[in-house]
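A quick write-up on the structure given underneath.
Note that one protein chain of the assembly has been removed; the remaining protein chains are unaltered in position.
Chain nomenclature is as follows: A and B, assigned in order of appearance, with residue numbering initiated at 1 for each chain independently.
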Amino acid sequence: MLWIKNGIVVDPKNKINAEKMDIFVKNGKIVAESDVKKEDCKIIDASGKLVVAGGVDMHAHIAGSKINTGRTMRPEEMRVVRNIAGKFRATLGRVLLTAPAIGYEYAKMGYTTSFEAAQPPIGALHTHEELDSIPMIDKGALPVFGNWHLVFKCIEEKNLEKLKALVAWAIERTKGFGVKVVNPGGVEAWMYGGNVKSLDDQVPGFNVTPREIITWLIRANEELGLPHSVHLHCNNLGVPGNYQTTIESIKLANGFRNPKRQVLHVTHVQFNAYAGSSWRDAASGAAEIAKVVNSMDNVTIDMGAAIFGHATAMTGDAPFQFSLHKLIGARWSNKDTEVETGAGIVPIGYLPSNPVHSLQWAIGLELGLLVDSNKVVLTTDYPNGGPFTEYPYVMAMLMSKKMREGELKKVHQYVQKTTTLPSIDTEKTLYEVIHMTRSLPAKVLGLENKGHLGVGADADIAIYNLNPLETDFSNEFEKVYKSFKTAEYTIKGGEIITKNGELVKEVFGKTFWVDARKKVDLEVIMPDIKEYFNYYSVQLGNYGVEERWLKNPSRLEVV
Amino acid sequence: MQDIICTFCGSVCDDGEYDLEKRKVKKFCKLGSSKFAEKERIKAPMIDGKEVSYEEAIEKAVEILVNAKKPLLYGWASTANEAIRVGVILAEKLGGVYDQCASVCHAPGTLAMIEEGLPGATLGSVKNRADVVIFWGSNPMEAHPRHGTRYSISAKGLLVKDRKQRKIIVVDVRPTKTAKIADMFVQIKPGYDYAIISALRAIISGNADVVPNEVGGVPKEKLVELAEIMKKAKYGAIFYGLGVTQSRGRDRNIENAIKLVQLLNRTTRWVIWPMRGHYNVVGAGEVPAWEVGYQYAIDFSRGYARFSPAEFSAVEVLLRKDCDAALIVASDPVAHFPKMAVKHLKQIPVIQIDPFPNMTTLIAKVVIPSAVYGIEAEGTVYRMDCVPLRVKKILETNYWTDEKILEEILKRVEKLRG
Partner (left out) sequence: MLIIKPKKEFEVCIEAELTPELAMKSVEEVRKFKVYYGNRVVELGELFEVVKEGEDKKLVLDGDFGRVKWIGTRMIDGEIVVKGNVGANCGAFMRGGRIVVEGNADDWLGIEMAGGEIIVKGNARNLVGCAYYGNAVGMTGGKIVIEGNAGNYIGEKMNGGEIVIKGNAGDFVGTEMRAGVIEIHGSCGFVGGDMRGGEIRIKGNFDLLPTFRKTEKGWVGDVNVKGEGVIKTF
């Protein structure tokens, strides 16, 4: 039992805005004061300190074949030593990290949940092996659907029941959490050396368009009532002028409604918010996108902010990765995957002296500032935009115009004319930023017991050495940044796991997965699946992950 | 039992059928079937040739490993990921060296990937799409007997329906069994792969005029013909083997081939992939990569992983006499390593964990027999293209699994080391 005393709590889900409050923990959950025996409690004196829920990273690339290929390709990334083996594991990594490093670094920062953003279905077991090797955090994975032949078939036949059954079957087989869509249709086009350029391009070999893929999957997802919405990486990522594709894609949510959450989450929008016609006249389309997102009440986004320094571009958007390789001449890995999907990896970096990188940096921040705080989640699309360990940099920047002014002096002046960042006066409040890093991502994912400190929530808590009532967030940005980099205490499931950046205890979290099989009749799709498995390279009987192979599975049943 | 997964070569065929009455496996090739047939086993744990209990053997192993200044933990390619993970953590805890079989076969591919990346695909992509398949320094008809029927030669795919719709090319130093069934065979002078690949790159990028009349024993016209086929392919695949990784050029051969594939992807689609030998050599590299950052030749003396194949590949470690104890898991270095390396192995205490006796058993001080994954134990393995498969437990056994043995060792080491 834990008694966190006199902390200053910010808990947006429960509308608590910097109130001095005690938090009680029992059996890994947050409980009411009446449920604990105070004499038996371990007391943490949080006087004058900020107490919030553990951070929730709803989009990061932390486990699976493409992450491991990234590590293998980049020994120069792995040569940074973070922890020497002793009571805890040795950990290595600069921006790319080993699995133990991922767990420890999230924990030190006060983050307690992270979701792998793109899981190739046939590689699901590999994703889960890596997730199981990440200590400290709770996790989940999102299998990709946007280029799966079986999905195309259901849509061609205009058969929603089949599509629903397929989605339920696939999420169970991959022990996944939701429906991820990456460059719908484009990765299949890449198998022929091409890509799709608009929502109405026909996918080669199939009578479907990206528009249909997205819309039908939203329909299936909503009728199934999955906890999370369709999670979309738009077409034309990385292409100047793509902000229009993004806006068109966002508008596909029109007509759908869900009382609990958004019906469409568009991810790492920074990479999809470029105006202009080439890299020579590229500019920001963030303001236009923000306007559209703010006008809708059923769409959320995450930033995908770029951080100056090293990074690695790794996504399921295989054609984009190849164009990036051609553009910057960097090393390139690719993995066409069965009839399901693809992936690509290219080492990159962001330099403040580079006009394009500066533009990307500015756009990420624009999105965080211009979009309503209940619609934009803070991410860097780790490791594409940069390290997740720099979320505190983004947090501090969102809350301080002065900090932004200082940074703007150090970057390429190209951003002055091509983005609105220099003129944005908005300083988000701490309440908003905590919402963007805790309660909102939990809500977007559909995780009811995460991202807040109400009774019944998982006891994932972060205590920071920062007094919100006495801190001038506009001016004390250095202090704000430092405080959020290293939590004074990180508590996971009621156990103290880090203190002042030092590891205290190693725990292993849960892997959430969604079981929606009761909502469908699997027989509707099994004949198609069996037929299609002629074109797989494994037997249907050997496809998928059994729950007992996972270390700590947590099944969320959809009824 | 259906859907049995083979644990011999990197093809990891998963369509086997096991007849529990006859105790035989059906559908697998000769190599796979031999794995499932009854074989001589190490009967019991031994110390200095005397039978002991598992606990006693483990205690002795722990004593040897903890007292060593630089223990070498080698093998790993023929066991499951669950065991490999414990082995990596053990090497980290001991401050020793972790190396795996790839260091004597396909490590050059990893080095090439570090230089250029790896433009690849899963075997299912090749089966469905590849209209041109090149086997370079690889002879699947002998080393991966069912690879062709399942994935690359006569496999029935979605877009490429059968053998007739595929063009098979073999590039090798002599006419192999695979060359005999190929549509085109390019015989090259041993040691000239690198030069030939450079020539192909030049021809394809419009610099054919610089290329002399003959490169590596291949006439220019033949190279031009090959280049044309490659350019016209809709989706091509190069599968390469030990013919290029273990001959002159090694990692630079693969790196050059990758650059060729990068070039081809500008106008059409090509992929390249290694024909891995052991059924879980990929796991032996992937598991340490996510646990500690690298795939092989890893030293933990300083309490964290350092990667240096020139120093920490098992053969290099042994040649420099840079280890004073060895734990060999699911491997036979005495049979395969160069004489000078084996000489040092014979002079240090060796612990062996393996189901089957081999040459290394003869020199091991401590021998710990284990269960066979895929027959007596369940576990996760990665096929040559990194597709994960869960091998099954078909028969009961009293043998401990590699995972259990290593966990017991790790537990005791952690107790001693703190």
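Convention: a residue touches a chain if its C-beta (ideal position, glycine included) is under 8 Å from a C-beta of that chain, and two chains touch if they have at least 3 such contacts.
Predicted, not measured: the structure shown is a model, and the values here were computed from it.
K.L.:
Just one of A:Lys13, A:His59 or A:Arg74 touches the chain that is missing; which is it?
P.N.:
Considering the complete complex, A:Arg74 is the one touching the chain left out.
K.L.:
Looking beyond the chains shown, say which of B:Ser33, B:Thr149 or B:Ser301 touches the absent one.
P.N.:
B:Ser301
K.L.:
Residue by residue, what part of subunit B touches the chain that was omitted?
P.N.:
So the residues of subunit B touching the unseen chain are 68-70, 94-96, 111, 114, 194-195, 198-199, 201-202, 205, 207, 210-212, 215, 248-249, 252, 256, 259, 300-302, 307-311, 320-324.
K.L.:
Considering the whole complex, not just the chains shown, which residues of subunit A touch the missing one?
P.N.:
73-77
Following the convention adopted for this analysis, only the chains that are shown with their structure count from here on.
K.L.:
Using mean C-alpha positions as chain centres, tell me how far subunit A is from subunit B in Å, no decimals.
P.N.:
Computed from C-alpha means, the inter-chain centre distance equals 34 Å.
K.L.:
Provide the residue numbers of subunit B that touch subunit A in the complex, in ascending order.
P.N.:
Per the stated touch rule, the residues are 2-3, 5, 14-15, 81, 85, 89, 92-93, 95, 110, 113-125, 127-129, 150-151, 156-159, 234-235, 262, 265-269, 271, 285-287, 289-295, 300, 302-305, 307, 380, 382, 386-390, 418.
K.L.:
Show me the residue ranges of subunit A that touch subunit B in the complex, using the header's touch definition.
P.N.:
Residue positions touching the partner: 63, 65, 67-69, 71-75, 78, 81, 83-87, 89-93, 98-100, 122-126, 129-130, 133, 149, 190-193, 205, 322, 325-326, 331-339, 345-346, 534-539, 541-542, 546, 549.
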